[in-house]
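As you look at this complex, bear in mind that one protein chain is not there, while each of the others sits in place.
Let's turn to chain A:
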Amino acid sequence: TNGRRTSSGDLARTKILLLGQRRTGKTSILDVLFNDCGPKDTLYIERTTRVTKHTYDTVIPLEIWDCPGDITLEALEALDTPLSHFATIIFVMDIQDLYQPPITKLVSFVIAAYDQSPQTNLEVFVHKADALSEEYRIDNYRFLQQHILDELIDISSEYEQIQMNFALTSIHDHSLHDAFSRTLHKSIESLPYLEDLLNIFCYNSQSSKAFLFDLKSRLYVATDASPVDPPTHNLCSDYLLMLNSFGPLYSSHPASAPRSPFLSSTRPSALAPTINTADNTRQAPITKTLFYPSAGMTLTYQLITRKLALLAIIPSAVFEARRGLVEYNVVFFREGVQEICEVEDEARGGGG
């Protein structure tokens, strides 16, 4: 798709653009997802005055552009990257902003993006959902969706076919992680292969649900075919959050990589000045944990690559009886994921 290989031979990053009025929460979203910022710490984020690019490496390398709230279409087009180079554009709206101007502005960006490249994923995050009670939340959410779609059709009936996705999000619960995960999936070309591997794993291990999580951001890059049940997703996400902090507490060498317990020993940060996706393909240490939430079920965690972990829910009885089989399935799964990552890496022009 768009801009896979750059002329300079650098890694071709999937570009995501964040747009929205001032103080709708764009920078908070990035910091909470990718910079280990607690939701409460976002209060002190300074306002964004110019376009800022954040890079993040997970199963695919990302480049996320954070824009100041008052950026205009002209200013955006004056940058050397045309809108069509973005795989995804996320519009962040404050759920309490029901005024016309932000909607009009959003619509004009949507049209410009669509005219240039109809394949671009267009996402609207109706954000700060926690600020309203349930009833108002749904009302405002519907109102904003309806208005945006109406306005598009008013401009031209051709725009009726624009595909847009809406999501209610908040940094104070799991909705942001879930919405961003789903957005990310659309840019992962190898997603079907990852999903196949997860389906096979679930089938062979009698797992009712399995996620492949990005460790640091706690976004899931893929899951098996069974529907995502929010409590299960939330439990897995909270479990990762706990593990990410727990590891360094009792690790003998927390100083080298304070934030990620699983990376510290073999990859001192000094030796790896630029992190790249090659980390996904390098052998990860065998790391696993088990958690027994309710009597009959076990949540297993297995490190797959240095950045990805498999979280799976398996009936405790099955797990007790067939531990060896599950571990064997993990080995098979790990090999599959590594292979996919290698292919992905090569296609991106990363150092293999």
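One rule holds in what follows: a contact is a pair of C-beta atoms (placed from the backbone, for glycine too) under 8 Å apart; a residue touches a chain by one contact, two chains touch by 3 or more; residues count from 1.
By definition in this document, contacts and distances are computed from a predicted model.
For the chain of the complex excluded from view, the name given in UniProt is "GTP-binding protein" [choices: "Rab proteins geranylgeranyltransferase", "DNA-directed RNA polymerase subunit beta", "GTP-binding protein" or "Cilia- and flagella-associated protein 36"]. The omitted chain makes contact with just one of the residues A:T55, A:N165 or A:N234: A:N234. Contact with the chain not shown here comes from a single listed residue; of A:G69, A:P248 or A:G336, that residue is A:P248. Contact between chain A and the absent chain runs through residues 40, 172, 231-232, 234-235, 238-239, 241-243, 245-254, 261-265, 285-295.
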